[in-house]
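Missing here is one protein chain; the remaining ones are kept as they sit in the complex.
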Amino acid sequence: MYKKIRVLVGKPGLDGHDRGAKVVAAALRDAGMEVVYTGLHQTCESIVEAAVQEDVDIIGLSILSGAHMTIFSRILKLLKAKKAIDILVIGGGIIPDDDMKRLQRMGVRKLFGPGTPTSEIVDWIKANAGKSKKRPAKKTRRTRRAPKKSTK
Amino acid sequence: MKREEWDKKLGTCKERNFEFTTVSGLPTKVVYTPDDITGFEHDRDLGYPGEFPYVRGVYTNMYRGRLWTMRQFSGFGTPRDTNKRYKYLLKHGQTGLSVAFDFPTLYGRDSDDSFSRGEVGKCGVAVDSLRDMEILFSGIPLDRISTSMTINPPAAMLLAMYIAVGEKQGVPPRVLTGTIQNDMLKEYQAQKTWIYPPKPSMRIITDILKYCSEKVPRWNTISISGYHIREAGSTALQELAFTLKNGFTYVEHGMAAGLPVDKFAPRLSFFFNAHLDFFEEIAKYRAARRIWAHMMREKFNAQDPRSFLMRFHTQTAGCTLTAQQPENNIMRTAYQALSAVLGGTQSLHTNSMDETYALPTEKAVKIALRTQQLLAYETGVAHTIDPLGGSYYVEALTNELEKGANEYFEKIDRLGGVIPAIEKGFFQKEISRSAYKYQKALEKHDKYHVGVNIFEEEEKPGIEILKIPPEVERYQIRQLRKLRKERNNRRVKEALGLLRKAARDGGNLMPRILDCVREYTTLGEMCSTLKEEFDVYHEPIIF
């Protein structure tokens, strides 16, 4: 089966620090994923709508403004309303320990703190993407291979 | 011993397996000698402190006359919370204030705007109107303190509020000293806090230049900032080149708006990052002074020597702080601060060890302030000006950075200048590529970050963290609603109407904004009015 992992990388809220989001987006691309980048200053509504229409496996949010509690809970609520809770929500940024625990109880699947190597994020996504996706019966009738890096 | 012989000997020495480049990737040699600065002429290339081309420093006796201003950037929660912190800092020997606003304020939105949800008072102090500003500076005499405000698209409004607070304290505008950041170019390039497109943004900036050159002559009208460019991931060279090029662009716009260069250039100041690579940073500050002085004199024909001076504030690099082993940040910050002082900074912010987690606690910010005081009073580094001047390495590095910056200037000119280059995504692309390259270097262990990819420890940091309770947002919104009821709404409407008219007719916006502010018009109301006239900016997405 030829299934690309699709990830939405989003910057919700007002915070304009997009260094981390862009580095992660580029790293995921270089790991062979299709990355929908939303740009800055997105509302939770538009992020969730984009995730649904783009049928991504994962929503990854970068939040450095301290508004993580508000934003993550809103994203999860909207996903639930759209019956799209099979889309995993992960995040990165400056999130204190006890907030992290609360967010994970709330349903945020994984949070990456500052200094996380991008390879760790890539590995986690590869191991978890698509696992909870509810799909109609899969009929793998043909196979196609991903374009491979030419070695010549 | 002859050089050839020594080189031969060196060839027999085993070298550590390490990439010997600066943190920005510039190659470094094992040793520097006079050969690396051939043609160096002391009087022409360095000069004396306070003399052209000001490589060694902008003032004649530098820190012997007056130490740098110790200015910790701070603000959180409600204006009352922050006012308390300011008084604490002043009590402990801080010599200037530096206001950090929360995100809604930075974007010109009120605390009850739907976009502000969850952000009020989080990353800085919430200011919705003059009333908040009055509380923020209550008990702080504006004629005896200088205040720096990190504010960009709504800079005109916050400056107007500051002026109005001064009026209420009986301090006339001509006495006020301080800085507004007001540097929109680097916002489009790196920091990404914008409201309007570049053209109206530049108009607001030139309006401020004009107004202040008349009425608030001691105010620093633009703090041309490389700090955020660097934080977004640029190299030292890119920080230097982009920042100075932005500076020249402001000068061009000011002159095109009919201001004589010497009327506003002396009030332009700079803001740089102090990053990990000690010598590279020092060379960066020195090169910046030389480039600025030459360009101001030779390209813009400035006459007043004050126009030649590249005065700058420095902040240690936030992006180098680690969440891991946070106490290490104290040492990291100290080395960075030392580079800023040896580089001749005019003011300095030292980061607190806990800033990867949250805004700093009182204890952490006190250690950061003490770090500066230690440098100033114990180490002796402030006794002698530019003590590294004449070092073969530092001079060679200074020359190299200057040369690299000139190459960038030409490249940007070929793209049509700074604003067209922004529209084409040039800076954004340059910066995000450098950021990605650095991240890859860390992951390949070509570069090290202690606690992150070397000498890691399994530990959970046990440091205390400042929490902003959600009550702050509710309180701020309540106060704002109360204000809207109490003020004279008819006059607010009139003032906003006149602001809109000025936006359309091209009159200077500053007096109209000041009128709005005096009527307790909110920041959000003023900015939405201008948004309707000026439109909003959409960024080109570039990787």
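So that you can tell them apart, the chains are marked A and B in the order they are listed, and the count of residues begins at 1 in each.
What we mean here is this: a residue touches a chain if its C-beta (ideal position, glycine included) is under 8 Å from a C-beta of that chain, and two chains touch if they have at least 3 such contacts.
Rule of thumb we're sticking to: contacts and distances are computed from a predicted model.
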Given "AAA+ ATPase domain-containing protein", "Tat (Twin-arginine translocation) pathway signal sequence", "ABC-2 type transport system ATP-binding protein" or "histidine kinase", the protein name in the UniProt record of the chain not shown would be "AAA+ ATPase domain-containing protein"
Across A:D55, A:D98 or A:E120, the one contacting the chain not displayed is A:D55
By the document's definition of touch, the residue of A:A25, A:I71 or A:L103 touching the omitted chain is A:A25
By the document's definition of touch, the residue of A:V35, A:I94 or A:A129 touching the omitted chain is A:V35
For chain A, residues touching the missing partner are 1-4, 6, 25-26, 28-39, 42, 45-46, 49-50, 52-55, 82-84, 135-144, 146-150
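Going forward, only the chains that are shown with their structure count from here on.
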Between the Cα centroids of chain A and chain B the separation in whole angstrom comes to 32
Seen from chain A, its contact residues with chain B in the complex are 13-19, 22-23, 25-27, 37, 39-41, 43, 65-67, 69-71, 94, 96-97, 113-115, 117-119
Given the complex, residues on chain B that touch chain A span 103-104, 106-107, 109, 115-119, 122-123, 187, 191-193, 231-233, 319, 322-324, 356-358, 432, 435-436, 439, 442-443, 449, 451-453, 460, 465, 467-468, 539, 541, 543
